[in-house]
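A single protein chain has been omitted; all remaining protein chains appear in their positions.
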């Protein structure tokens, strides 16, 4: 159980850091850092808990909020040391994605018992924090980037659910699923892995359509 | 009852297809198609169920997820055959809007008994899936297009609620409301119907305001 809780806190902390990095790219003030860090850090899990119909995690345990505040302050005072904040944002986002797709699938399976719902829950909640961050900070959407993204969340959620269904202990299943997800997204970032894309032609602007 | 359930699945399927068409315009991979299809297909209904405080429909019945996956795969392999994916997107969105405004009003009336809340629920949930799609895919917002849009959802919801209040059987009320909504939005798409718009002057950018 402890390992899965650690994964949860780790996911919140690194997603919060990505929110703070987006704030630094927009040159916000410290409160803006904390706001974007909190929304990114707790956004995915909030959606997960609302959909599952369980009490929202940070309303029950407000330590999560303090984790976000700490991450935001740390980034505020250290982001200038980095050569590329956006690259760090993408890599931390990859860690958060891997942590959250496993934790989302874990919680989805725990409360619904349905493998399909657990996988959807893992994917939705792993990606939603980053989506919120990109929309709120008007950053280029990580969802629309060419390299594999959603697939990494899907991999982690599917691996976790399959291993659990086959009776693998929680700790091992969570660790392997986390590593599988991070390997997919990390490989995509490092080597530009992509899937065959729909290539026929890009969309036209509405006014160019006869 | 069967007719209204059919309306629900039809709404999910066509909204999912619009999400997949948006994905094709952004040249995403198959998983990206499925993700956008699922978010668009189940987004409006998820908001509806959260606000009504009832279990989220696809957590109870995961067939809805499979409908979205199927729609996404079908679009992935056929979208290149279309001359204008954006036009099809708008027309399918019109069908989804008509189906969802009726189903949203039906469920809102069922669970709250308030005609006002039922109408609001119909409108919000019929438009929210498309809004999510446009924000996530960075598409031009269907909400801000010149032709009538929200009004079509309002028409369907109001017609359904009025007919039901006057004792018209569920099947007839749902069918007439669906047709009324689709006629309004379809007419707007085909003939460019608009309402008198607020015309005084467009908004200026913040930096141009003295």
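Going by the order they are written in, the chains are A and B; count residues from 1 in each one.
Throughout what follows, a contact is a pair of C-beta atoms (placed from the backbone, for glycine too) under 8 Å apart; a residue touches a chain by one contact, two chains touch by 3 or more.
None of these values were measured; they are calculated from a predicted model.
Chemist: Which of B:4, B:123 or B:137 sits in contact with the chain that's absent?
Modeler: Considering all chains, including the one not shown, the answer is B:123.
Chemist: Using the touch definition from the top, which of A:3, A:79, A:162 or A:176 touches the missing chain?
Modeler: A:79
Chemist: Using the document's contact rule, name the residues of subunit B that touch the chain not shown here.
Modeler: Against the missing chain, subunit B presents residues 50-53, 112, 114, 116-117, 120, 123-124, 127, 131, 135, 141, 143-144, 148-151, 154, 194-200, 202-206, 209-210.
Chemist: Even though one chain is hidden, which residues of subunit A still touch it in the full complex?
Modeler: 22-35, 38-39, 46, 50, 55-56, 58-59, 62, 65-66, 76, 79-80, 84-87, 135-140, 145
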